[in-house]
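Some chains have been omitted; the remaining ones sit where they do in the full complex.
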Amino acid sequence: MQMERIITLTTDFGLKDPYLGAMKGSILSVNAAARIVDITHMITPGDIREGALVLKDAFAYFPPGTIHVGVVDPGVGGARRPVLIETARFLFVGPDNGLFSPALEKEKVLRVIHLTDKRFFSKTVSPTFHGRDIFGPVAAHLSLGADPSGFGVSIEGIEGLAGPEPKREEGSVAGSVIYIDSYGNLITDIEEGDIESLRSSPIEVVIKGRSLDGIVETYSGVEEGALAALIGSSGRLEVAVNLGSAQKLLGAGVGERVAVRVKKR
Amino acid sequence: MQMERIITLTTDFGLKDPYLGAMKGSILSVNAAARIVDITHMITPGDIREGALVLKDAFAYFPPGTIHVGVVDPGVGGARRPVLIETARFLFVGPDNGLFSPALEKEKVLRVIHLTDKRFFSKTVSPTFHGRDIFGPVAAHLSLGADPSGFGVSIEGIEGLAGPEPKREEGSVAGSVIYIDSYGNLITDIEEGDIESLRSSPIEVVIKGRSLDGIVETYSGVEEGALAALIGSSGRLEVAVNLGSAQKLLGAGVGERVAVRVKKR
């Protein structure tokens, strides 16, 4: 039986090269009824951290049973393992290089399978394109209802992504910009919960020597062209400009320090 | 019952950020069988006029019953109303900020509903992402066959988009470039009908001090590298270069003046 299970794709393939088409063809050759949904193919080539972040902020909105394939895989064909991760709600397929670890923080992982059974791969596996020859076909077989345990051997744990975390102190939280979106909004690693306790007092958000007064609800909560700090749609503190680009206005990039602190009287 | 009604998306989300994936996930979580077709996600951030133009030139080619979702929404969470517009052929869902008004010029509007019934929204509605939390879910419920009248209260009229219009005089029409496509073709606001009466005489098209002799049928109707004026596939006068870019050759941008006039003897 052919099932219409959803397969999402998050890659750094770009949208011009034949790679994406080849991978989709490869999926559809296993399950012609597979429903493929692009999350993105515009991850900076090889930037696992960026891919992990985009996947983390998108995957949970899909219906249970969705198969999330991630391919940001600069070590393709090398030591990193191709894996299938089953959680209470979803399946994840891709390289075990940290790409999935942020998404899994709030997921209940049931098992991790090292993909070793070549019956689920393309007949010929290119050492440089596992998206087309391993991850795509595996996802397609999963979409047909194949049991995850048949794809390989169960292993313990997956690779993490080490990195700086926001630092909470008395009356302040210090974090940094981790992503800049296409509107030029500066997305930080400071989450809503990190600053909840501060918000009973008047607070300020400090970035690049500028102090923003409090946190607003919407981009249009400040005047046109003005800077605003707000909790974005992913629950993270972001710095934006109403009808403009905070990236341009501040000349800020990924890594820029951001602090939230209770205002001094 | 799940229906395969088509939902199109026209947004300024770009193709890299998690926003598009989250919105698609949100739609599919309401109707896993929804068929989502991208019109574009590359509208210049916040450029309602540009979004309106692309939507206008694409929507009418879809089959009747299609649900067109538009999200170019710089005022998200502010005063502009989220709306559902039902016409004789289509449904439109998005912010009431002018985005749909050009598309509706030739449509028979049956009713406009202010989206107020939260049963059709996501459980939590981010003040900065109505695409994911209101417009997507509403479109998905519509795709399942929900009656438009149940989504909120009926209102009169929608926001328009004021702007310059072509000026018709005796023997001439003066307009301007309103869009530049990816080929570098300069698309104007002068429509085929605007210049029909002039075409019984020899005419010229004037832009940036250049005079183009008459209107040709195809890009290849002039020599390689030469400028051509023609009626493009959307019925508008455009200025193009055969196998080249009129934008580059002329150094012209949106707003550039263009005139069509009967040639002096």
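Per-chain residue numbering starts at 1, and chain names A and B are given in the order in which the chains are listed.
Keep in mind that, in the parts below, contacts are C-beta pairs under 8 Å (C-beta built on N, C-alpha and C of every residue); 3 or more make two chains touch, one makes a residue touch a chain.
Bear in mind that the values here come from a model prediction, so they are computed numbers and not experimental data.
Undergrad: With 2 copies present in place, identify the total for the complete complex.
TA: Number of sequence copies in the full complex, not just those placed: 3.
Criterion: only the chains that are shown with their structure count from here on.
Undergrad: For chain A and chain B, what's the span in angstrom between their mean Cα positions?
TA: 31
Undergrad: Sort out for me which residues of chain A touch chain B in the complex.
TA: Residue list for chain A touching chain B: 4, 6, 8, 10, 15, 37-43, 53-63, 66, 181-184, 217-221, 230, 232-234, 242-243, 245.
Undergrad: Could you pull out which chain B residues touch chain A in their complex?
TA: Per the touch definition, chain B meets chain A at residues 12-26, 28-29, 32-33, 36, 45-46, 74-78, 126-129, 132-133.
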